[in-house]
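Got a structure for you, questions after.
Every protein chain except one is present and positioned as in the full complex.
After this line comes chain A, so read on.
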Amino acid sequence: MSVERVRTILSVNFNHDGSAVVLSEGRIRGYVNTERFSRIKKHPGLRAADLAEVLDQAGVELADVDHVLLCNLHNMDSPDVVRLHGSDLKDTWFEFWLNQRNTEVRIDGRRIPCTVNPDHHLIHAATAYFTSPFESGAALAIDPTGCRAFLGRDNKLFPLRRDYDKWFNANFGYCSVSELMFGSSIVGAGKVMGLSPYGRPTGEVEPPPDSMVDFEELVRFADRDPVPVQVGDRTLNAALAYYIQLGLERQMVRLFTDLAPLCRRNGINPDICLSGGTALNAIATQLAFAGSGFERIHFHPACGDDGTAIGAALWYWHHVLGNPRLPHDNAGLMYSVRTYDQRAVDRALTAHADRLVVESVPDYVGKTAELLAGGAVVGWWDGASEVGPRALGHRSILADPRDPTMRDRLNSRVKFREHFRPFAPSVLNERATEWFGLCDSPFMLRAAPVQRASEVPAITHIDGTSRLQTVSRVDNPAFYDLIAAFEDRTGIPMVLNTSLNTKGEPIVETPDDAVRTLLGCELDYLVLPHTLVSRRGA
């Protein structure tokens, strides 16, 4: 019996941040992050329309799909989505039926061989490892359900038995603090991180002992010397955010210190891939990486569960089927597949024509730089949307990093979010070392101290750091040219960059989403290629 060669793989993440990928001959040909299309933040799983969308992007039909990976069906019952939306949203999924042995899935009457629930941390690790430029390396996957290490060598990825879960608990702790402070771990963790430096003790305080494992004990410890911060109508103790961040930093240092010599002993390159939601904590990962003996670090831009669909497909293609590794460029990893033509843009502008002023601008890059330098807050929409949670210059809100009032203005009148939350810069890659002491952070997943903080107060967090995106021209020519034009005017080789959305909304996908965002907040302008849009009467 001859077995047909697998060419096309469909992989779906059913957990929060639902997503799907079509991999053809090892290449990502279609990618959907469900929330961007459904407009429901963190939307788990995949709807029939999204399945059609991802297949259409790849130019394939179900009949062309040789293998399906159904990921995270077994561990998607966290209460977070229900808390956020009042429903687990499973009733929105596309219909599929599995055979008794979980080896075959029926979709739209078609039976396709499948793999159900590949190991969750393995597919996190695979997302980072198989998209890295490393021939071998360690891969660490950390999220609220555990902390696991893997070793990658060429096209294989194997688990390590290190039992990190026996002592690594700051991931669970971070969740508990997020839930206590912000009512949700999946949308609260980033807020805890932003709040933590406010809770830093000023005098000599013994840190909580490493032996502390009980969450109530940590809360009591933080309550001994509370740092109250008013957030809306609630008073939060920032010291608790500080102590869980401190705990995470210490445990991450311990993890990296354990893994580096292990790589050396096993003839694995001193390179590390990081994945899982906890990897988004750029401050902790950067501190741990700094002293670890690892030479290079790689992230996939979708560290969260949205990336696991990609990791599962790549794991199956390389590790299971034995296909050779392929190089991945930054742009291919950080930008999705679907682009929108001028007709789609025109339709969006026409639909809201009575409320808009639309101007055609040949040099829209130079014009945007001029507007930013003049203090305007600009929505920047271009090409395919970002993969992962960060705006990377295709669906961004941009502003002048020199303006000390900009953070409060953006938080209160544009993004409608907590006052303490910081903003990030997008800096020309070749100027990044001079300003931040590091370069090559294309996915905004590395943090560093700001060297000339007083010149760029809007992107400097209270602790003197920034989580930066470095921009190379090859990855995004228009965005690079915009930052270069801003530097020509101001001497500053960076702009403030935050995602194009407002509180509670997923990042914008279509031109219509972008126009509605302009109409719903105090953005001054929306820039689409060669088009400048503002609100009528604004």
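Methods note: a contact is a pair of C-beta atoms (placed from the backbone, for glycine too) under 8 Å apart; a residue touches a chain by one contact, two chains touch by 3 or more; residues count from 1.
Keep in mind that, in the parts below, contacts and distances are computed from a predicted model.
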item	value
Undisplayed chain, where the name is taken from the UniProt record, one of "Acyl carrier protein", "Paraquat-inducible protein A", "ABC transporter permease" or "Imidazole glycerol phosphate synthase subunit HisH"	"Acyl carrier protein"
Touching the absent chain when the full complex is considered, from A:Leu287, A:Ala373 or A:Met444	A:Leu287
Residue in contact with the excluded chain [from A:Val6, A:Leu62, A:Val253 or A:Ala376]	A:Val253
From A:Pro207, A:Pro477 or A:Gly520, residue that would touch the chain that is not displayed	A:Pro207
Sole residue of A:Asp119, A:Asp403 or A:Asp463 that reaches the chain not shown, by the stated touch rule	A:Asp463
Missing-partner contacts on chain A, residue numbers	197, 200-207, 245-246, 249-250, 253, 283-284, 286-287, 290-292, 437-438, 449, 463-465
